[in-house]
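Up next is chain A:
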Amino acid sequence: MNEPEPRPSTAPRRFETAAPPHAIPTRSVPAIMRRVLYALIPAAAAYTWFFGIGLVINFAIAAPAALATEAAILSLRRRPVRRALRDGSALVTAALLAFALPPLLPWWIPALGGFVAIAAKQLYGGLGKNPFNPAMVAYALLLLSFPIHMTQWLPPRMGDIDYTPLTAIEQVRYSLFDELPPKRTVDAYTRATPLDAVKEGLREQRSFQEMSATSLIGTFGGLGWEWVSSFVAFGGLYLLYAGIIRWQIPVATLAGIAVPAMLLHMVDPERFASAAFHLFSGAAMLGAFFIATDPVSASTTDRGRLIFGAGVGLLTYAIRTWGGYPDGVAFAVLLMNAAVPLIDRFTRPRIHGHAER
Partner candidate 1 sequence: MLTAVTVLTGLSLALAAALIAASRWLPERGDDAVERIERLLPRIQCAQCGYPGCRPYAEAILAGEAEINRCPPGGESTIRALAELLGREPTPLDTSLGSASMDRVARIDETLCIGCNLCARACPVDAIVGLPQRMHTVIARLCTGCELCVPPCPVDCIEMVPRHG
Partner candidate 2 sequence: MVDVTFERYLTGGIRLAANKTASTEEPILRGFIPPLLVIGLHQHGGTSAVPIVAVGQKVAKGEPIALPGAPPSTGVHASSSGRVRAIEERLIPTGTKLRASLCIVIETDGEDRRFEGGSDEPWPESREVRIERVRLAGIAGLGGAAFPTATKLEAVAGTCKVLIVNGAECEPYISCDDMLMREAPAEIVAGVIRMADLVAAPRVIIAIERDKPRALEAMRKAVTAAGDPRLAICEIPTVYPAGGERQLIELLTGEEVPSGAYPSSIGYVCQNVGTAYAIERLAARGEPLTSRIVTVTGGGVARPRNVEVPIGTPIHYLIEQCGGYRRNVVRLIHGGSMMGYALPADDLPTTKATSCIIAAAEGEVRESFEEWACIRCGECASVCPARLQPQELLTAAAARDFDDLEALGLDDCIECGCCDVVCPSHIVLTERFRGAKRAFAEHARRLALSAEAEERHKRRERRLKQIEEDRRAAQEALKAKLRADEEARRRAVAAAVERARQRKRRDAEP
């Protein structure tokens, strides 16, 4: 039959193809990073209210250092630079590092921190490939290398302070030029954190109850710190609500701190700090909601996350109570990071249609 095919009124049309599924993805990495930064804003406001502008200075130095390091390493690796910088992960790392650092520091410490944190990420292969939490790697390195600077904190701007606190300009001047108001040294301004002070006190056989009555400890946690921790927690709850993090790690971490704290405090309230004190002092809340939840370095299975979080909590408590440092969050996180491949391997759920192993 040689007749032509009946000509349809609309001629056949060609289309571009793509593999299924055709639905548009609902999440994105930059959006997640942005939300984490938003969630830190209330905490940053509280921090600045109590402790001055140090946090902002640290972030203002660490962030560009982080971004510059990332750009430099990526171009050495011959990877696209703009794209990686735009994903926001470097900013989040710098922000968390800024929270972890004391507020009164010479500029080269946050700069070095930003550099080390990003190096710790890029040297393993970049986003998604680092086994250790970058901000905590930087913090640990700084703490071990510069112990004096890293343990000098400012007292909160309330309660009985025996001096005039530094103004913002004076803080900036210290950071950049190492200058202080005449006839003062750094020691005049800095104090230990409540965690540090309590730990020292317990070692000297002072009772926790007695210390609670002093101006060290506020309503439920360390003075000033309790509010910062609370605002951190609010930010964390927002992250939970927005689906950015899942509940397993925060709940397990806080439980890992609170449960031994509660038990030991019940047994001997003089020699062991209360659970409330532990939860609302130091980096407990920050660790539970923002640091341990870093998806790249934490466990990926739900059951694994419970184990991971519990491990971070317990190790934090152990280091705080019996270890050599006043706060153990950073080391706890790094230690549990090392255990993640093992945890993941053994907490895989049973696959549909497979028998129980």
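Throughout what follows, a residue touches a chain if its C-beta (ideal position, glycine included) is under 8 Å from a C-beta of that chain, and two chains touch if they have at least 3 such contacts; residues count from 1.
Selection criteria: all candidates are chains of the complex that A comes from, given by their letters.
Just so it is clear, the model here is predicted, and its values are computed rather than measured.
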Given that all of 1 or 2 sit in the same complex as chain A, name the one that actually touches it.
2
In the complex formed with candidate 2, which residues of chain A make contact?
1, 3, 5-6, 8-29, 31-32, 83, 87, 126-129, 246, 295-296, 298, 300-302, 344, 348-355
